[in-house]
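All protein chains but one are shown in place.
Labels run A, B and C following the written order; every chain starts at residue 1.
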């Protein structure tokens, strides 16, 4: 038996609905037999009547409603159909959910699931990675699980957190990633993970790019170059300690992100490492992100727009050469 | 005779309405005798009938309408009442304006004026600096004028640009900043300016923080420490060359920003300097931003929340001591 | 509060609504209190904006008066009367405006952005329309938890009705069939903008049908009508009828905020029937109908003045927040606060 990243998300929600009667799921097309655009809630509406609710096409109101329910003691999970549509709910997320506790001392435990990131053929409005925008504002916890195990435990943990959580699940990983079974253990939210030890260079990355980084690390290993790969897991809070410890070991840093290149996770990681661990670096840090255009539809363009094994490898060589 | 930052914005709009019949201004409460929440369009509706139009409280539609008009050959200026309310229009800005040219090859020359930044007593929803969010996405030019002269010339230039421009005007500077006259010359959009030469440390900053930085530089000068202050002016595109040249002179970098601390302009500047000019640095770079909470209402809290001369000076000392 | 009103009423004829005098007292208190706030503002004692409900006390008080414990109230900027009727202590208001660290917002937010969600009164964010769906969520959760007999009431201006958030919130309430009352006050200006640049329909109450709401209109300058129409709407919502839209017509009798002289309000509009002062009308009616005599009225004024002065004096003596002592943490899960250098 094996479990995909997507199944892990469904299993986590099954667990949550079963174990915690404050949990309900709110989103477009998630109920009925249909079970969501990506089937992340398939079967759940039947299994938990009245707790998996279809909403109108109203992202602002979906999140507003979840905020109200959370303030009233519930633990809503909001499914955005695509992360890209959360732009409509951005005001509720940043200005209402993100400020609620600080203003009123009433916690706002909502979890917003954002099916994120690129897949081929999805184009400018169904491919975005928005963690950089949500992390910029105060009041939110922003997670980007990169493995089946994390998809499962981090969603369960997200719902337990008394604050708003943006849970960025990567659509490319939905079916591409399989594990043997659901995890028994968990690494707590807020901790990054060294997914591959190394000594020559640290690649710090998150979400789907963890797997590109691992592929590149594998290649270099054949030539005796050992790349350490750090999966951030949570981009806010960001586990600077683990990143610094890795850079301390390798002396070299490459940050890889799938989002747009101005700002975002890679800039933040580099800012932290260079301000807090400048002397750990033996060479200039580097970063690689998607290109600074909308995300193209055509696979030929898309595969060039995002960082890929080839472009990452080229950057690795550049950093090692310094 | 003298001209304030706010008057410069009004004068620029007068000039634009007079010189270019494609220009019109669209926003809440900007028309009639009233002339806008901050009076940036005072008198213009009477002077240019039919070209300064009040809108409903509909930020999304305001920007959508401007996009359509721009695609039809007009040069709309949209006034948001406060930058903070542009969250409602964010989808139109990022996903419609920001992608239009790339998708259809039809340019989308809209200018969105965002009254930005903190003033005392304004609280969480009337004080935000959103340039980091708009710069993260492709397709937009993002400007943050810090002087009366730039407020004037950069607004005129913004409207001439064939692409969507986010023009972040700082509310604190509206009345606090005065010049003798409107400028005759201009520095082109996309160029940063060294507003104070120095040799010991570079403060790279933008908008209202330029003036805090200058005040700090002044203080240190008394002790023989010469701080160079770079005003970015445009945060996208970001003039990395000018920043690197400054760091080459001083060897030390402090980035100061009024926005929230995760990501944003300061992280981007540090990422650029350390990836492209690592060897220019004699010490770890540093940054200082607002605190990671909503922006407080009470002046006692607000003045502590944002970077101020005291906290900037402390950071300067820290960087110099390294 | 109630006591005085009844005392005043004791020698009198029958009021047109059993809460008429109670409502009047709150309206009067609101007016006196708001005048005090305005004068503090003019004296430079208040940082930030001051937003008054002058002219809409009748609608607003009715919004708060028929809500009970367990109900949800999401007031907006002109709802001092409604807030008081719902039970918000004057001291909370004074503390918020004056930045006392003991206020419900502890200096973190000011003026009309205050609230106490635990007492059922939400703290608005500025973005108009955003609170409607939040009320829907509260009501949905109450139903999920098995509570019964509750309603939610929220207010909006004719300008705020044009936001996307208002639309989505009103619609989702109908889809969820939650017991919601939306009281929209058309005070003929949104800041400086008159109706013809806000909407293109003849009457905003016509929106009710398009959302599946029951709609009613009311003269916002007529307290008796406001009490009747809004209490009926609250009752219908409580009884499980569809969501309710009440559209009240008034004129804002102050600036948008106290910084604004409202010189854009035309003379023509000032002569409209909806431009009458609801408080004056109410007082006149009370005297005409001898619901209270002048003496009782005067005594009420004295009492109210004392209440207002006390609230302000107390708040003024209290400490303001101190930056260096502030807890700069935006989230409740402290161990997850990001440690940004």
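Going forward, a contact is a pair of C-beta atoms (placed from the backbone, for glycine too) under 8 Å apart; a residue touches a chain by one contact, two chains touch by 3 or more.
Keep in mind that what you see is a predicted model, and the values were worked out from it rather than measured.
*Asks:* From the list A:120, A:176, A:191 or A:249, which touches the chain that is not on show?
*Replies:* A:120
*Asks:* Among B:103, B:120 or B:249, exactly one should touch the missing chain; which is it?
*Replies:* Answer from the full complex: B:103 touches the omitted chain.
*Asks:* Just one of A:178, A:199, A:298 or A:317 touches the chain that is missing; which is it?
*Replies:* Of the candidates A:178, A:199, A:298 or A:317, A:298 is in touch with the missing chain.
*Asks:* Please identify which residue in B:6, B:30 or B:70 touches the non-displayed chain.
*Replies:* Residue touching the chain left out of view: B:70.
*Asks:* Touching the missing chain, which residues of chain B?
*Replies:* Missing-chain contacts on chain B: residues 24, 50, 55-56, 58-74, 76, 88, 91-92, 95-96, 98-99, 101-104, 106-107, 138-141, 161-163, 189-190, 236-238, 240, 272, 275-276.
*Asks:* In terms of residues, what is the contact footprint of the unshown chain on chain A?
*Replies:* 28-29, 31-34, 37, 53-60, 82, 84-85, 87-88, 120-126, 261-262, 287, 289, 291-294, 296-301, 303-305
*Asks:* Could you list which residues of chain C touch the chain missing from the display?
*Replies:* Answer for chain C: residues 162-168, 171-175, 177, 196-202, 204, 206-213, 242-243 touch the chain left out.
By our rule, only the chains that are shown with their structure count from here on.
*Asks:* Draw the chains as dots and join the ones that touch; what shape do you get: line, ring, star, complete or other?
*Replies:* complete
*Asks:* Suppose chain centres are the mean of their C-alpha atoms. Which chain sits farthest from chain B?
*Replies:* The most remote chain is C.
*Asks:* Using mean CA coordinates as chain centres, what's the gap between chain A and chain C in Å?
*Replies:* 41
*Asks:* Taking each chain's centre as its mean C-alpha position, how far apart are chain A and chain B in Å?
*Replies:* 30
*Asks:* Residues touching two or more other chains, restricted to chain C: which are they?
*Replies:* Where chain C meets two or more other chains at a single residue, that happens at 105, 108-109, 113, 125-127, 164-165, 329-330, 337-338, 340-341.
*Asks:* Hey, what residues on chain A touch two or more of the other chains?
*Replies:* In chain A, 88, 91, 95, 98-99, 102-103, 138-139, 236, 238, 275-276 touch at least two other chains.
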